[in-house]
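Up next, chain A:
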Amino acid sequence: MKKVGLLVLCVLLACSFVFANGQGEKSSAAAKKPLIGVSIWSSTDTLGSQCKLILDAAAKALDVDIMYVDQGHISEQVTASAETLSAAGCDGIIICNSASAEMTSVINTCTENKVYVAQFFRAINQKDNPNEYALALKSPYYVGTVHENEIDNGKNLVKILCDKGARKIALEAWEAGDATFLLRWQGYKAGIEAWNKEHPNDKAVLLDPQYGGTTSDTGRATAEAIINANPDIDALIVAGGGGDTLVGALAAIDSMGLKGKIKVVSTDFLADLDKQLATGGMAAESGGHYCDPLFAFMLVYNTIKGNYKTSTNSFYEINFPYLYVSSPEDYAAYAKYFVDDLPYNADELREMATLSVEDLTKKAASLSIQDVQSRRSGK
Partner candidate 1 sequence: MTEHTRNTATNEMKVKWWELPWLRSFMPLFGFIAIIVVFSILTDGKIIRPRNINLMLSQVYVLMIASMGVFMIMTVGGIDFSQGSILGLSSIIFCWVSQRSIGLGILAAVAAGAAMGSFNGLFHVKFKIASFIVTICTMYLFRGLCKYITTSGPVPASVDVVALNQTWLKVLLTIVVLSIGFFILHFTRVGHDLHAIGAGETAARFSGCRPDLTKFLVFTASGAITGFASFINVIKVGSITGTAGSQLETQILIALVLGGMPISGGAKSRFSNIIIGTLTYSVLEKSLPMIFPVSATQQLVKGIVFLIVVALTIDRKSLRVIK
Partner candidate 2 sequence: MEEQFLRSEQLNKYFGITHAVKDVSLGFHRGQIHGLIGENGSGKSTFCSMLCGIYSISSGKFVMNENELTVKSQVEANRSGVSIIVQEMGTLSGLTVAENIFLGEEDRFMHGIIKNTAEMNKEAQRLLDSYGFSRIKAPVMIDHYSFEDRKLVEIVKATYFNPQVVVVDETTTALSQEGRKELFKVMERIKAQGNTVIFISHDLSEVLEHTDCISILRDGELVVTVDSKDVTVDDLKRMMVGRELGGRYYRTDYGEPVSSDPVLIASHVSVPGQLQDISFTLHKGEILGVGGLSECGIHELGKAVFGASYGRTGSVTLGNGVAITSIPQAIKSSIAYASKDRDNESVVLADTIGENICLPSLDKLASHHLLSRKKMRSFAQKHATLMSVKMTGIDQYVSDLSGGNKQKVVLARWLGRGSDILVLDSPTRGIDVKVKADIYALISDLKKQGKSIIMISEEIPELLGMSDRILIMKDGRINGEFLRSQKLGEEDLIAKMV
């Protein structure tokens, strides 16, 4: 009886081992190759899987071993992931934490175990978290951070909306208290203020955020609730959440027949964005930031290689630009170079690995659809 069941299980286990060795054979010969660990909220959702794509490409190009730990942005699991990766013998870690305070533990762990660490999508704010900031400066193993200027991003999106005539703007976020969201929120508010200063007799309002989680069905439920409660909104900002929240929100607007009436902007690129833009489902979108971890990866890689020096009184900070897409044409181009293909091919990645920090920073700043276009057309 129960032996049958056991047998089934054992077979399953065997399979999974075989399967794992299928794509795990790199780790078997981990002797000389550097090993870089990625601590990410999820390597499977829309944004996460894109990050994984580009990182895997880079790892392949530079012949580096790479391993992932999903921490779901749960604080204790974020800190634990750093320990797991150090224990696994990583030479460097790139991490996307949820709250800045976690970095204290992360940086300490890495310092103790002589593992280099860089943040992506996140930065420690000097004002809000002075201690963490100081620690980051002090630690020779904290390489640096790659992040977007979330506040500007927020401002821009609001500006786009207001220009398109939106005056009552609802806000749907994913998880309460998430560091990135809080920054973007500041941005939105700043944007509104700016607009109201310029147009005192034509003010715009921003509603308090509601939280739709990171799945599309909760995203839709929340969006519907928002619209039901405020039938008169003419714009909705979906702050992020990996893309699925946005998918849900659009579904809601769709099924309520408000497509085009409610302008939607967001900061996660949708797979079918072109359609949405064409049909007026989306007003504008910022994103393309899935290359952000790539630069964090490069920082850590070069530091391991010894090309970059880390010091006890500074760290590298790379600002990563958002790409803005507000028309199907834009998106067509974006899709060509960012969806169907990766913005950097193997050679470019290898070449990128040889750049100095300054050039790398420039490289990051210069990333844009046109930039890729030129590179491709150059060849």
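Quick note on selection: all candidates are chains of the complex that A comes from, given by their letters.
In this text, a residue touches a chain if its C-beta (ideal position, glycine included) is under 8 Å from a C-beta of that chain, and two chains touch if they have at least 3 such contacts; residues count from 1.
Quick caveat, the model's predicted, so the values are computed rather than measured.
Of 1 or 2, just one candidate touches chain A in this complex, namely 1.
Those residues of chain A that touch candidate 1 in the complex are listed here as 2, 5-6, 9-10, 12-13, 16-17, 19-20, 23-24, 26-27, 43-44, 65-70, 72-76, 78-80, 83-89, 98-102, 104-105, 108-109, 113, 129, 131-132, 175-179, 182, 211.
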